[in-house]
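A protein chain is absent from this complex, but the other protein chains hold their places.
Chain lettering (A, B and C) follows the sequence in which the chains are written, and residue indices restart at 1 in each chain.
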Amino acid sequence: MTMKESIQKRKAEHIELCLTDQVMGENISSGLEKYRFLHHALPDLNFEEIEIGTSFLEKSISTPFLVSSMTGGAALAEAINRNLAVACEERGWAFGLGSTRAMVEDKAFRSSFQIRKYAPTIPVLANLGAVQLNEGFTVDECKRIMDWTEADGLVLHLNSIQEVIQQNGDTNFKDLLTKIEHLAKDLDVPVGAKEVGFGIDGEVAKSLVDAGLSFIDVAGAGGTSWSQVEKLRSKEKIKKIAAEAFSDWGNPTAFCLEDVLKEVPDTPLIASGGMKTGLDAAKSLAIGANLVGFARSILKEAVDSEEAILEWMEVRELELQMVMFGIGAKDINALKSTNRLVR
Amino acid sequence: MTMKESIQKRKAEHIELCLTDQVMGENISSGLEKYRFLHHALPDLNFEEIEIGTSFLEKSISTPFLVSSMTGGAALAEAINRNLAVACEERGWAFGLGSTRAMVEDKAFRSSFQIRKYAPTIPVLANLGAVQLNEGFTVDECKRIMDWTEADGLVLHLNSIQEVIQQNGDTNFKDLLTKIEHLAKDLDVPVGAKEVGFGIDGEVAKSLVDAGLSFIDVAGAGGTSWSQVEKLRSKEKIKKIAAEAFSDWGNPTAFCLEDVLKEVPDTPLIASGGMKTGLDAAKSLAIGANLVGFARSILKEAVDSEEAILEWMEVRELELQMVMFGIGAKDINALKSTNRLVR
Amino acid sequence: MTMKESIQKRKAEHIELCLTDQVMGENISSGLEKYRFLHHALPDLNFEEIEIGTSFLEKSISTPFLVSSMTGGAALAEAINRNLAVACEERGWAFGLGSTRAMVEDKAFRSSFQIRKYAPTIPVLANLGAVQLNEGFTVDECKRIMDWTEADGLVLHLNSIQEVIQQNGDTNFKDLLTKIEHLAKDLDVPVGAKEVGFGIDGEVAKSLVDAGLSFIDVAGAGGTSWSQVEKLRSKEKIKKIAAEAFSDWGNPTAFCLEDVLKEVPDTPLIASGGMKTGLDAAKSLAIGANLVGFARSILKEAVDSEEAILEWMEVRELELQMVMFGIGAKDINALKSTNRLVR
Partner (left out) sequence: MTMKESIQKRKAEHIELCLTDQVMGENISSGLEKYRFLHHALPDLNFEEIEIGTSFLEKSISTPFLVSSMTGGAALAEAINRNLAVACEERGWAFGLGSTRAMVEDKAFRSSFQIRKYAPTIPVLANLGAVQLNEGFTVDECKRIMDWTEADGLVLHLNSIQEVIQQNGDTNFKDLLTKIEHLAKDLDVPVGAKEVGFGIDGEVAKSLVDAGLSFIDVAGAGGTSWSQVEKLRSKEKIKKIAAEAFSDWGNPTAFCLEDVLKEVPDTPLIASGGMKTGLDAAKSLAIGANLVGFARSILKEAVDSEEAILEWMEVRELELQMVMFGIGAKDINALKSTNRLVR
């Protein structure tokens, strides 16, 4: 198998497995279920006039929603990314590309990430595993990615445990913070960081912001668990069993939000990890997030069609609007400062 | 379908669906189960002499119970209302009519609400969606309703979320409070407010009382959920799915009671939402309510016959008396000031 | 049916129903499960030398155990009482007779309560519904009961809720405390009080002790529920349904013990209600009880044979000894003052 084939195979397996529920963490939840909204029986609002628009990376968008980084690479990924990009543009969602490392490694992968033509106005994020900075990935290569994707920012994903379980994973995370600092300085777009489902807490967020990052996506526990995904993929018996012990690993999303807000209250914050509904999103925004990211929840629709995505998006937006009507919040600012979120 | 037919159809569907358990909120309860009575092993009482009579809207009644607003309109509703009215009169329960808006809209609906002849002495409440005040409903029309129904008071229902999910619902709740204030001033009967199952909390209750309302019926969560009812009725896919996220929405009844009592301790307070037994009722009264309303719990009997209702009522009264015997409370005042309700 | 037949029928039904699990309270427990003993890994004890003897009503007994009041009356009851009395004498358990009211009402019932010949040395308690003092039962009749039974004390049971559900129950509990006070003064044996499964709390215990009673048996919730028993027996539909609401009624045994000890720390205290094992008993003694009563747990064996009872008793005693070994308590006093009972 060439490297190209092996990358394609891995990406295809990720998508296929993530279409099943086996990849969910077990005995762990986002923690959002511990929050409730206090219903306001007499909202001083016309439902039709509720506003859910916001802005991210200095661009206005019609919703506070993001499709989290998922895929890229040939074939299936190309269709998925196009479907998502078109739908995001139409409804005003921000869009995160999957890891763009493949672009550099093989020209054939490039086109699947070049979705700016479908999504001219919305914030788009390029994506790279931070550990690549220890594996020879250069600032110049990052710059090329930004050129090719015409993205508004770059998000580095931190996925230590996944790399350990994954065959031939890159597990040298030593001194990465310094390299992240240099990259943030040298790149002229905003750079952020995300986990992939085990969550960034306050301490780590602070160190990243101190190193110059512009935004944090907590990508906490409660949804897709990458030890579960790699457990299912692994053919090494010892890793397969060891991964099992991590089925409830990770920092729940709600905890991450609270903890990060304590440390870096002024840094743009993306809530993700286990988001299912507009109600989850509303809770996250009321806790203090600026944007809410959905990954696996939208995968089925993304594989299916643009129409399926659009319908799914409309439901999430309606849920958010209904929550806002239910608590009497006329816009996202009002939601973010509500006193009607209780534990 | 004429408007008349469509109203009839909606009412019929509401009744039909509410006869099934699918309309219950999920993963939410009234909160009354968190309270317990401390049994008093030696009550200084003759069980036969326990008194459960009280008064509401300046009328004495033999029980602290209310049949909550449910229906009205032609056919089935007419029989239901007659059955309930006769039984309420016989056992001394207060009676709430369903939304009387239909009376104004079509003469044919009128008779079903004119039950004063069956219930000459008990408190009767007319009912109207507060949002109608934004849809052109006038004070004069309210006065006509009071004349036609010969009711002792008018209760405005607040049902924001239901209106959103319901097809062509009235969702402009803007400035309603001002209109409610005018209505309360101009009408010469007491005006109150109720939710329909998501609950009125202290803040909202205070604003309503400040606007001149005379009583509050919390109609909290734990029983019938109107997002569930409308989810089942809806033919719009997007609303149907969005409604699902609200299956545990609302302020639990017990919470509402505590919260409202903190804000407006002197306003007559009706506990309702999820009431099943006289034990639930006793807890509500001991928390501080003046009257306890039952809606869906009595629907089956109401559809069935006057006799079924009477038997059901007798059970609820006996339960209440037994609780009072069990804690040594000789009358409703003693129950309301008991120190034997614990959490 | 003569009164005699009806009493016999009732007693027989009680026994029969209590042999099934349907009479257990639902969603309620004794509360003892919230306590744990802290294991002591190196007890300074020879297991053979552990002492479980104690004393009650000025008699020494080999165990801190009591068979709670259950039955009396002809036929089956006679055999049960004889079996229990013989076994109690053999193993040094105290013995409580069932309600001895029947002795006065019909001569034919008398012999079943006259078990002193089988149990010459142990404490024996006669038993009477306190409410009978309002139904014409006199001090003289009580004296006669004491003569006939040769019992060491009289325990009055308080069973308000049972009386309400029971057909033709005696439900006038008015002014009973005064009558209890007179009885305690006039009778020259110790008089105590017990519930029948809904528990006596601190406030009631205090009033009873102030009225002159010598001991309290809490008979709390967590085991047999007499609203459940009478629900099953009842043929009156309204009572049958109302009784259902009381399936979790009552003060849990552990709560009663704590609460009574706060109010009357120096009054001999019997723990009962839901006792199953010597571990339950050990917890109750460590909380502060002086004696531990078992009713329904031993009914099957009591109906069966003396041998079955003896074996059952031996198990309970071994369990108690093992707990004492496990925490290093050499006798009942050490158990009562252990610091190894934790919540």
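What we mean here is this: a residue touches a chain if its C-beta (ideal position, glycine included) is under 8 Å from a C-beta of that chain, and two chains touch if they have at least 3 such contacts.
From a predicted model like this one, the values you see are computed outputs, not experimental measurements.
Chemist: Of the chains you can see, which ones touch the chain that is left out?
Modeler: The omitted chain makes contact with A, C across the full complex.
Chemist: If I consider the whole complex, including the chain that's not displayed, which of C:M3, C:L19 or C:L38 touches that chain?
Modeler: Counting the whole complex, the residue in contact with the absent chain is C:L38.
Chemist: Using the definition of touch stated at the top, determine which of A:N251, A:S272 or A:N290 touches the missing chain.
Modeler: Hidden-chain contact among the options goes to A:N251.
Chemist: From the list C:G169, C:G212, C:G288 or C:G326, pick the residue that touches the absent chain.
Modeler: Selected residue, touching the omitted chain: C:G326.
Chemist: From the list C:M3, C:A108 or C:L318, pick the residue that touches the absent chain.
Modeler: Within the whole complex, the residue contacting the unshown chain is C:L318.
Chemist: Against the chain that's been left off, what residues of chain C make contact? List them.
Modeler: 37-49, 277-279, 311, 314-315, 318-319, 322, 325-326
Chemist: On chain A, what residues meet the omitted chain?
Modeler: Listed in rising order, the touching residues are 130, 158, 160-161, 163-165, 171-177, 193, 195, 198-201, 203-204, 207-208, 221, 237-239, 241-242, 245-246, 249-251.
Assume only the chains that are shown with their structure count from here on.
Chemist: Testing understanding: with touching defined as stated, what is the shape of the graph linking the protein chains, line, ring, star, complete or other?
Modeler: Graph shape here is a line: each chain touches the next, no loop.
Chemist: Quick one: compare the interface residues of chain A with those of chain B and tell me same or different, with half as the dividing line.
Modeler: Under half of the interface numbering overlaps between copies: different.
Chemist: Please work out the Cα centroid separation of chain A and chain C, and write it as a whole number of Å.
Modeler: 64
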